[in-house]
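Only a single protein chain was left out; the remaining protein chains are all shown in position.
Chain naming follows the written order as A, B and C, and within any one chain the residues start at number 1.
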Amino acid sequence: MSLSNTALAERPRGTGPKPTSLHDRLLETRRLSLTLAQPLSDEDQVVQANDDSSPTKWHLAHTTWFFETFVLPRYLPGFHLFNESFAYCFNSYYETVGPRQPRPKRGMLTRPTAAEVRAYRAHVDEALDRLFDRDLPSEAKAFIELGINHEQQHQELLLTDILSLFASCPLMPAYRNAKPGVPASDPGPLAWSSFDGGILKVGHDGDGFAYDNEGPRHEQITHPFKLANRCVTNQEWIDFIKDDGYASAALWLADGWSTIQSKGWQGPAYFEKSEDGYLQMSLNGHRPVDLAAPIAHVSFYEADAFARWAGYRLPSEFEWEVASQSLPVEGHTLGADHLQPMAAKTGDSLSQMFGDVWEWTASAYLPYPGFNASPGGVGEYNGKFMCNQMVLKGGSCATPDGHIRRSYRNFLYPHQRWQFTGFRLAGNA
Amino acid sequence: MSLSNTALAERPRGTGPKPTSLHDRLLETRRLSLTLAQPLSDEDQVVQANDDSSPTKWHLAHTTWFFETFVLPRYLPGFHLFNESFAYCFNSYYETVGPRQPRPKRGMLTRPTAAEVRAYRAHVDEALDRLFDRDLPSEAKAFIELGINHEQQHQELLLTDILSLFASCPLMPAYRNAKPGVPASDPGPLAWSSFDGGILKVGHDGDGFAYDNEGPRHEQITHPFKLANRCVTNQEWIDFIKDDGYASAALWLADGWSTIQSKGWQGPAYFEKSEDGYLQMSLNGHRPVDLAAPIAHVSFYEADAFARWAGYRLPSEFEWEVASQSLPVEGHTLGADHLQPMAAKTGDSLSQMFGDVWEWTASAYLPYPGFNASPGGVGEYNGKFMCNQMVLKGGSCATPDGHIRRSYRNFLYPHQRWQFTGFRLAGNA
Amino acid sequence: MSLSNTALAERPRGTGPKPTSLHDRLLETRRLSLTLAQPLSDEDQVVQANDDSSPTKWHLAHTTWFFETFVLPRYLPGFHLFNESFAYCFNSYYETVGPRQPRPKRGMLTRPTAAEVRAYRAHVDEALDRLFDRDLPSEAKAFIELGINHEQQHQELLLTDILSLFASCPLMPAYRNAKPGVPASDPGPLAWSSFDGGILKVGHDGDGFAYDNEGPRHEQITHPFKLANRCVTNQEWIDFIKDDGYASAALWLADGWSTIQSKGWQGPAYFEKSEDGYLQMSLNGHRPVDLAAPIAHVSFYEADAFARWAGYRLPSEFEWEVASQSLPVEGHTLGADHLQPMAAKTGDSLSQMFGDVWEWTASAYLPYPGFNASPGGVGEYNGKFMCNQMVLKGGSCATPDGHIRRSYRNFLYPHQRWQFTGFRLAGNA
Partner (left out) sequence: MSLSNTALAERPRGTGPKPTSLHDRLLETRRLSLTLAQPLSDEDQVVQANDDSSPTKWHLAHTTWFFETFVLPRYLPGFHLFNESFAYCFNSYYETVGPRQPRPKRGMLTRPTAAEVRAYRAHVDEALDRLFDRDLPSEAKAFIELGINHEQQHQELLLTDILSLFASCPLMPAYRNAKPGVPASDPGPLAWSSFDGGILKVGHDGDGFAYDNEGPRHEQITHPFKLANRCVTNQEWIDFIKDDGYASAALWLADGWSTIQSKGWQGPAYFEKSEDGYLQMSLNGHRPVDLAAPIAHVSFYEADAFARWAGYRLPSEFEWEVASQSLPVEGHTLGADHLQPMAAKTGDSLSQMFGDVWEWTASAYLPYPGFNASPGGVGEYNGKFMCNQMVLKGGSCATPDGHIRRSYRNFLYPHQRWQFTGFRLAGNA
């Protein structure tokens, strides 16, 4: 089946009216997870492709466990656990909640079966529904909001993890039978937008939901800078490869150089050189690379080396956030239903900031001044990862609609590249 | 469903009339593989528990690929491959046949699906059936015979690999709902059978099928020896644990000692100490250890250390074979439908030689004098593993009926223990 | 022999007149390296303790290679290389200069011998001396200045690497026969200094030598904060251990927790619990821990966990630098000749900022706004390490006098702890 025929496509591309009540958004989010799993057999859903990724079934169960652990026992009198052993199976990393299946062993969980996990979801969904029969305390609402956002993150992971799995399969299956691709027009040469800098506020302004790591909102000094109007493209990346980018030590951070040596990388993940040019494995199948589309599946190390090669640098997270302030939060996110990055529109103005690919920044993922992790189990959500990772901004073609924000801080280790990770260039103005 | 209700149990315990024609035996073998997979969901069948084991689905497909590669294209005019890409997916280690999915990545094959693999089996089975419409050259019959025996080996692996998988699952599911266990009577103290030794013939005598590694039949000098009437039991193993067997360096081979240190072994695989005694994960579920039954899932290193602790040694493969000569080739193999080792009968005479557990010997797995591997791809079947492994004799509770022989040489690395591996003691007479 | 009897001690503790001419400082630095190697046998000088550290002999040769590569061929007509093969042996990581002995194999260099390395040093020293016969271009002076600072860094490494080696030797030899220790008086309870914050300049102000990574000088917003008057002490660390600090997951960054699990850390490097309290291996031998002295040899992860346990945090590199502005750059550095951290003076005012231990900060090691690496080989000095590491400030008991600056940015991976690494607490004011 094609996702295009599903609930995902029932709404026009991210522009129509969105569900506004918490209850409706919860229902939609819970439903979307199942929709995303629909093109997959139960077999596809059980296997773990590698230590970075998790089985589909595990994502479906873990997001359910989140509500079962942090919401239902507190706010729904008489709620009973679906199965006591599931807590062990589906806790991810919450040390304060209890022991858990080791992360690299999530793929051993052939039991509970996918069918049981669907029953688990139904059990918890029914209980969540009952929750709304009464007036919910605001704390409960906050947990539900967090649960929705948490599940949206796992929806993106579900897709990138399946891509990872299917790329490891010799048959290179497509996640879906793709719509005929619209031939992308070349976005044209790079143009730049300049920004004055100054003492500017960054971080979440308190309006609506945000993760704890997006605040406190605070001032940052930003020096005058310029930002590319679009992301670096596949064509530009191929130029970098052809100019011996992967063989020129001087372009690379020391850790980047040793990473590409030890892993034998000669190009982005899922890239493959063929006689007729480059092919790329995608959720829409194994296909020729779309040269005009943004590069994806590069690590921070590769992005950084490319920028040095090009004579530029990556933007800081603050530069990116400041530049995004004048733009609407819209773009090719999951609802656009491309499932792969699309070429930017022609034109010199700043575009493609949201959706398509997560954009690596030059900023280490660190706490903002005055940051305090939330108390209790959910306090493990973000804070404990604030070391050794880099910030990414803007969301990707796999990010659920409505999930992304200007202040959103995604974070990955600099060697990781199984997600839709690209970047845009920056420079001093 | 319980295996007890299946084809497996339709025949009395390995004593009734067996199919004798090649055609019938082929059919039965092909059918048994599906029967063994029946209690498993498609999800259970796709996951690879570890590098030593393979997914059920892979076993089902690989055994089919064997016929498709070595038999059908040569002897069935007009045969067409089911799917050309399957050769890559399901070749195991035949370098001369072509490249293949790396062994530790067999679990990535969510595609082809289990259903497609079943269709693949049907396609090949139908072709195999057609083969018998005509007179087959003896070479073809030899390949089919090899294919049957090959598939039987994978039937045993299918079971031990599933045990390995289910033991890694926190829910510890049973492969089947077990029959009520017959309380085992204690087999009584060890007794010994003595043998004179001399210059004796060993190896396959040429009557019926045998692997190339069982010959040439040749003379071996055997010194007077004695052999225990039964295998070492779980109770005896617990005595060894309690006597600090796993902490006494002097009992161990150097490689054995470093293995148990680095792996942290304090007991056999699937053993677990509880407040009420020892539990063991089995195909019949997670249960109290049957003290009278033979120990299983010990490595060669552990068997060797136990023997030293007990003041004895392991038998050589020749001693074992010589001792077995007077006994019928029967015991608790797969058809007995226990799926776990059973206690030996009371009495002093040599028993339990066939079935229950593979018995580690003191013999390295080496070619017999004059051994030559078969030419062509099937020549990779046995010979290329003749280094670093030890010989095991006698078959186990998971070995298909009719598969085992006195001259049969199984071989494993000395640290492996995911199969039903036990042993019996020997001494100089 | 005791270092106390050497050139090191010929000057009073870091307060007297220092050599001011470039020539004199070069001579003194070159001499100090040999002085530091003097207590060591040639055997001590050749062995590499682990991948993080290098042999003494390698340090002696590499610092010489630096002058031979970047200074002499350009500015001394007629200079000839001592031995052409030494470039391969003693290049550290300069990809643009050529291939080199792999870092983990520096300990294989039993040849050239220590005596040949000393001859190499004499050859290069003589040539360096001749350089000053003529007027040097300022570029040459800049390279010499860099070479001096480079060699000072290796002097510190020489000492920490020897400590690492001697701690791996069962005899636990002392680097020197220590002076009788002055019993440390307890520095008393922690006191705090408060700072207003604001928009403040940080980075090197251009007066005198600095590394490229200390600039450009630029403005940073600093929020009101407070800083502990001294470093965390051994006594306080033992309190943390006793309060189950190493067993409380909630205190740790995720990467920190997995590091202490996989390495089995239960305390700082070189710490050992004995019946009479804690012992510590030091350059002065294996001795009881000085409870009043600052903790050393802890990783960033441990420092961060301690701070969380104590209810505080680590300072940012900018907070530290701002706080240091009013203080003279002096303390227990190498010239103080303690070779281990000493207790802070009693009193509430900010102390111990320079010397004793490098202080971990909460800042990732990243380029300052507008940073550009120097062109050519020396451009690899700092910039290529700007990922995955954390900034440390203030110098240690092994840092050569005159080497440290307020703007100095040392950097280490968060798991490293073989250097004299400690920290002080900070908080929001």
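Here, a residue touches a chain if its C-beta (ideal position, glycine included) is under 8 Å from a C-beta of that chain, and two chains touch if they have at least 3 such contacts.
Given the structure is predicted, the values throughout are model-derived calculations rather than measurements.
Engineer: For the chain omitted from this view, which of the shown chains does it touch?
Structural biologist: Looking at the complete complex, the unshown chain comes into contact with B, C.
Engineer: Consider the whole complex, including the chain that is not shown, and state which of C:37, C:89, C:281 or C:373 touches that chain.
Structural biologist: C:89
Engineer: In the complete complex, the non-displayed chain touches which residues of subunit C?
Structural biologist: Subunit C touches the chain not shown through residues 41-47, 49, 57, 85, 88-89, 101, 105, 107-114, 165-166, 168-171, 173.
Engineer: Using the document's contact rule, name the residues of subunit B that touch the chain not shown here.
Structural biologist: Against the left-out chain, subunit B lists 93, 95-96, 199, 218-221, 223, 249-250, 252-257, 300-301, 304, 362-364, 366-367, 369-370, 380, 384-388, 414, 428.
Throughout what follows, only the chains that are shown with their structure count from here on.
Engineer: Quick one: which chains contact subunit A and subunit B both?
Structural biologist: none
Engineer: Where the CA atoms of subunit A average out and where those of subunit B average out, how many Å apart are those spots?
Structural biologist: 46
Engineer: Which whole number of Å gives the spacing of the CA centres of subunit A and subunit C?
Structural biologist: Taking the mean C-alpha position of each chain, the two centres sit 39 Å apart.
Engineer: Touching at least two other chains at once: which residues of subunit A meet that condition?
Structural biologist: There are none in subunit A.
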